[in-house]
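A protein chain is absent from this complex, but the other protein chains hold their places.
Coming up: chain A.
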Amino acid sequence: MSGNIQLLTDTLAAARAEGRSVLIAYLPAGFPTVDGGIEAVTAAFDGGADVVEVGLPHSDPVLDGPVIQTADDIALRGGVRIADVMRTVREAHAATGKPVLVMTYWNPIDRYGVERFTAELAEAGGAGAILPDLPVQESALWREHAEKHGLATVFVVAPSSKDERLAQITAAGSGFVYAASLMGVTGTRESVGAQAQDLVERTRATGTGLPVCVGLGVSNAAQAAEVAGFADGVIVGSAFVKRMLDAPDHPAGVEAVRALAADLAEGVRGRA
């Protein structure tokens, strides 16, 4: 069974045709439990997310700030396994018909086996993966298997990426390009900053046809609206996780995810 790269591409194209940006939410699998995580992902879609990135928690999340570290830690202590991540992808996609990506670090996939991982992700209905510590020059094996199974390879670009590097990355990637709005790890920020717009413009200047979505630091509708003014998508992670961590109980956390997604969905339509 082939993965849902086409669904991802179509979703981004449809939003562009509507003259708006997409909302991409991130939530870790297994947080606070596997079933609870599936409810949260489904709630993000219900609220208005167009795409969800499901995190595969890792023991050493060097690119994540304290909020996602805490969630990963809860998920790992709860014993989350790759099979649980696949189930999260499968059930969230089946319930909504929307594109679901996996975001994780390279070692869990390397250890699990690239062929096995890509085959299972495609079979679960996944649309692709974001692997922020797998740079383009180390990615040939992954891309070969992702392509074979119809999965997108979403690369991250950073404000420090030089133009020739942006050309190399956009040429190798598929689905969309993840533009990191600032130099730093995941987490909410007061402002998103001018670096993001410059990076989006430099990425587009490579001539890539891929949509460019901006992540890192976005936490509210006003920021989402600002980013939607220059990017094809707005990626929000820590703000969702923080709502769940701060909620008095799980149902309230799920409801907070739905409410934030609804708020941000207004933002990406320029209505904040």
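Quick note on the criterion: contacts are C-beta pairs under 8 Å (C-beta built on N, C-alpha and C of every residue); 3 or more make two chains touch, one makes a residue touch a chain; residues count from 1.
The definition used in the following text is that contacts and distances are computed from a predicted model.
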Answer for the undisplayed chain, UniProt naming, from "Carbohydrate ABC transporter membrane protein 1, CUT1 family", "SGNH/GDSL hydrolase family protein", "Multisubunit potassium/proton antiporter, PhaC subunit (TC 2.A.63.1.1)" or "Tryptophan synthase beta chain", is "Tryptophan synthase beta chain"
Contact with the hidden chain, among A:2, A:137 or A:191, goes to A:137
Per the whole complex, from A:7, A:109 or A:264 the residue touching the absent chain is A:109
Residues of chain A touching the missing chain are 58-63, 65, 69, 73, 76, 81-82, 105-112, 132-135, 137-138, 155-162, 165, 169, 180, 183-185
